[in-house]
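Apart from one protein chain that is not included, each protein chain of the complex appears where it belongs.
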Amino acid sequence: MSIKENEEFRPKIVAFCCNWCSYAGADLAGSSRLGYPADVKIIRVPCSCRVNPMFILRAFEKGADGVIICGCHPGDCHYSTGNYYARRRMTLLFSLLDYVGVEKGRTRVEWVSAAEGVKFSATMNEFVEKIRSLGKNVRLEDLRCRN
Amino acid sequence: MYKIAKANLPALFRLIAENQELYLPVNTADQVNFAAWTEDAQVDLDKLKTVKSPKDVFFPQSENLYSCVKDGKKISIEPEALKEQNFVVFGMKACDIRGVEVLDKVFLAEPVDSFYKARRDHGTIVAMACHEPEESCFCKVFGIDCADPAADVAAWMIGDELFWKPITEKGEALTKLAESLLENADEAKVEAEKTAIRSIVEQLPYSDLSLEGWNGDVLMDKFNSPVWEELYKPCLACGTCTFVCPTCQCYDIKDYDTGHGIQRYRCWDSCMYSDFTMMAHGNNRTSQMQRFRQRFMHKLVYFPANNGGMYSCVGCGRCVEKCPASLNIVKVVKAFQKQGGSNS
Amino acid sequence: MQELISRIKALLADKTVDRVLGWKAGDMPYNPEPAYFETEEDLKDFVYDGFCGANLSKYMIEASKLEGKTLVCLKPCDTYSFNQLIKEHRVDREKAYIIGVGCKGKLDIDKIKAQGIKGIKSISGAEIDGAADTLKIDTMYGEKTCSYADAMLERCHVCKGKEHMIYDEIIGESKDTADGNRFDEVAKIEAMSPEEKFAFFQKELSKCIRCNACRNVCPACSCRKCVFDSNKFDSAQKANVVSFEEKMFHIIRAFHVAGRCTDCGECSRVCPQGIPLHLFNRKFIKDINAFYGDYQAGADVDAKAPLTNFTFDDIEPGERG
Amino acid sequence: METAAKQADLIREISGVNPYKCMKCGKCSASCPSYNEMDIKPHQFVSYVLHEDIESLVNSKSIWKCLSCFACVERCPRDVKPGKLIDAARQLVVRQKGQDFLLADEIPELLDPDIPQQLLVSAFRKYKR
Partner (left out) sequence: MQRIGVFVCHCGSNIAATVDVKKVVELIKLEPGVVHAEDYQYMCSEAGQEKIAVAIREKGLTGIVVCSCSPRMHEATFRKAAEKAGINPYMVEIANIREQCSWIHKDMEEATKKAVILARAAVAKVNLNAPLKPGESLVTKRALVIGGGIAGIQTALDIADAGYEVDIVEKTPSIGGRMSQLDKTFPTLDCSACILTPKMVDAAAHEKINIYTYSEVEKVSGFVGDFTVDIRKKARYVDMDKCTGCGVCQEKCPSKKAPSEFNRGLNKRSAIYTPFAQAIPNVPVIDADYCVKLKTGKCGLCEKVCQAGAIDYTQKDEIITQKYGAIVVATGFDVIKLDKYDEYAYSQSKDVITSLELERIMNAAGPTKGHLERLSDGKAPKNIVFIQCVGSRCSDNRGKSYCSKICCMYTAKHAMLIRDKYPDVNVTVFYIDVRTPGKNFDEFYRRAVEEYGVNYIKGQVGKVLPQPDGQLLVQGVDLIDNKQIKMEADMVVLAAAIEPESSVRKIATMLTASIDTNNFLTEAHPKLRPVESPTAGVFLSGVCQGPKDIPETVAQAGAAAVKVVGLLAKDKLLTNPCTAKPDELLCNGCSTCANVCPYGAISYEDKLINDHGIRETRRVASVNSALCQGCGACTVACPSGCMDLQGFSNRQIIAEVDAICR
């Protein structure tokens, strides 16, 4: 790690991207050279509906500072309905996380199509910015995993 | 015999906690449990029973055994340090102290559990008599005198005064530490209190519970009794009874991946759980009836058989109060009585 | 209660049912336990009073596997759970003979004890027939009283009503004991700052001993093997090692029963540490109602559950309804 | 004294316009009613800002000839809005002049309610020369 990077808080961010739209959108951002911070690491899932709340909590447990889920736009799901289920699940989960005092903004859902490299990059930049402003996740981490 | 005004207790606690940890009953979100004393802890000495027994002071619900630290493909092992600091447990009741004696049988016998032993060696117990025993108590059944608890220090809360009697060397040392706050007292009030408590104990509904039929060579008879088939049915297979119990000592050993290595820790387990003693081939107790039977057979038959007749129930009554299905060891004992002491 | 017992006897006698699932008197005035009765002789211990709070519908999962019919006594709120279990194919309606028993609010012994009443020898006023407004409690430390309403379980203050959702017959009268808004407590927390919310739940959950009573009593938590007991998610945990695990457990448990929880309140009733666990479930219920329209799990077996349903215009995660 | 680059930045900031978006179609100049009065044409404003020649802009006749009709703003297909650039240049001049504003009571009493707020503001700037 360079000294420069040490100075500021570098969050750990997990992005779950559906294979068909958002992962392709991330690829397009890449081939269009639309940058976003290296703090974001993408996990490819077939569909946003594959994202189990357990995965999200697990990420926080292990020290993630933000989790974002990206899927196809409503109506465009490769599997017709997956993102609708994901939307309801995440709506409820995020609301509960807010309710137990986890800062709003640590979790986010964004619909990014395969054609939206610009949106993908912009979303990630925005999200990283938000997480940086929120600081380290201390409310949902397992202290044993601290470095 | 010494005494200290109730109003001075905070000063006493502060003094004790100056250079050692002090555990005592603390109210957190309306529930009283043993916890470390802090300046803003809501100490509650009036509550007869803490929700959990204080056994976790000596045998924590979970504790690290050692850590494996990973560096590339190299792994090194870092043992967990043993307790080296002295500490005081204030306000344990006679039943809880018996509970610790039961744990001693398990953990201090060969092979000695070094984690437990270190805690026992460094802990000083201030026992408190039970001012107003309740209907769920049945310590008398196990020969425990809650009016005169024996530990490093015995204490009685009588009116606005706490009476203090050192018993052991550790107790004397603690008394010396607290000297400035203690004043001499005579034993008359304490004796009166003991008499009062004992008379209440006599009236307690469970005090006449008979353990007849549980001693001697009854293992197979009890084990094969059809009573279990009926008794277990309401059991939800939760671990409430186990986790509030002062004598349950089973634990599981698990690994936690911290990302930088592995922490091997042990944590309380419950014989009520379906994965208790789970092994590669499955589980040696496959039904809830068997698990239910195990718990009570252990308390009333197996443990005494191996420990000179010492039951591993102390009659604290926590399971009586907390079981979600209103099951408890008293109902078990009574059910066998009803069945008519069929031990031939 | 006599009417109930004679009816049960009749149904056992004419072999309509093979056994009865009800409550057996305990050795304290307040600790009856769920029990099976197979003969008239057994029934002498049968009791049904204000302390029979246990929701027997979950026991019907096991009873459904037995030969013949089981008569089960269900209070109005228990019938929601039973319906939900039918919906999830966990109980067999054909194996159940449901007597809808009357309910006038169930009692919480901890609330009575919290008033400093101890050494209880007997309690009168908790009987189901002609329940009194005031409980008379005879203790070793003297005669005490306590108002019935003050001794009621939290859930009875937000009673879902006196109607049974499913039954074969109803015996006894019920009363809607609601005297508060079900979502008041949730709204109070929602209004807190994130720091306050966190502190509140941190404090409550710090008491959790992971005894699993809440899960094991829950009619919605009917999994053969809970994710927290299996290695499917690498999530098998037994003890509260650090505060995260309690949060993980309670958040996921609430999520797993979201849209399925009938708000029967058993989790809060049985928690040995008095954690208000219903606050999790009720938050989900409140959100579901606000986001997707009013939904009461267990009211209608055929209704589509909110988490297996959707509309194109559902609100987006993070938005407020 | 501000450098040209700083001034160009200021213009971009005040106007909120990204001059790089311009595709040089000329629709602004095609729409402009004051086109013939102007020395620097609306579409050229963009390249002056791009080339950071703000000096010429603030000294041009154009910034005072612009009627602030916003036809170019309305019709620009690329959201570049030359009218806003012109207004920004005007503002630059006004700012340099100091506290030389119209007083509130000088605002004509009878105003067409349909006139956009922004038009009024830029008109005041313009006529307060």
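General remarks:
The letters A, B, C and D name the chains in turn, as written, and every chain counts its residues from 1.
Here is the rule we go by: contacts are C-beta pairs under 8 Å (C-beta built on N, C-alpha and C of every residue); 3 or more make two chains touch, one makes a residue touch a chain.
Remember, predicted model here, so these are calculated numbers, not experimental data.
Among the chains on display, the ones the left-out chain touches in the entire complex are A, B, C, D. Shown as candidates are C:K24, C:K118, C:H256 or C:R282; the residue that touches the absent chain is C:H256.
Within the set C:S222, C:S243 or C:T262, the residue that contacts the chain not displayed is C:S222. Considering D:E13, D:E55 or D:D79, the position touching the chain not shown turns out to be D:D79 (whole complex). Residues of chain C that touch the chain left out of the display are 65, 88-90, 222-227, 230, 232-234, 256-257, 304-305, 307-308. Counting the whole complex, the residues of chain D in touch with the unshown chain are 21, 23-32, 35-36, 41, 43, 71, 75-79.
In the full complex, the hidden chain is touched by chain A at residues 1-2, 5, 12, 14, 19-21, 23-24, 26-27, 29-31, 33-36, 38, 41-47, 49-55, 58-59, 62-64, 72, 75-82, 85, 89, 113-116, 121, 145.
Everything below uses one rule, namely that only the chains that are shown with their structure count from here on.
For the pair chain A and chain C, the distance between C-alpha centroids works out to 37 Å.
Mean C-alpha positions place chain A and chain B at a centre distance of 46 Å. Note: centroid distance chain C to chain D, computed from Cα atoms, is 70 Å. The multi-chain contact residues of chain B, meaning those touching 2 or more other chains, are 256.
Within chain C, contacts with two or more other chains are made by residues 241.
Contact residues of chain A toward chain C in the complex are 52-54, 57-58, 61, 74-75, 81, 84-85, 87-104, 107-109, 139-144. Against chain A, in their complex, chain B makes its touches with residues 256, 258-260, 263. Those residues of chain B that touch chain C in the complex are listed here as 28-31, 33, 48, 51-52, 61-62, 132-136, 200, 203-205, 230, 233-234, 236-240, 242-244, 252, 254, 256, 265, 267-270, 273-275, 320, 322, 324-327, 330-331, 334.
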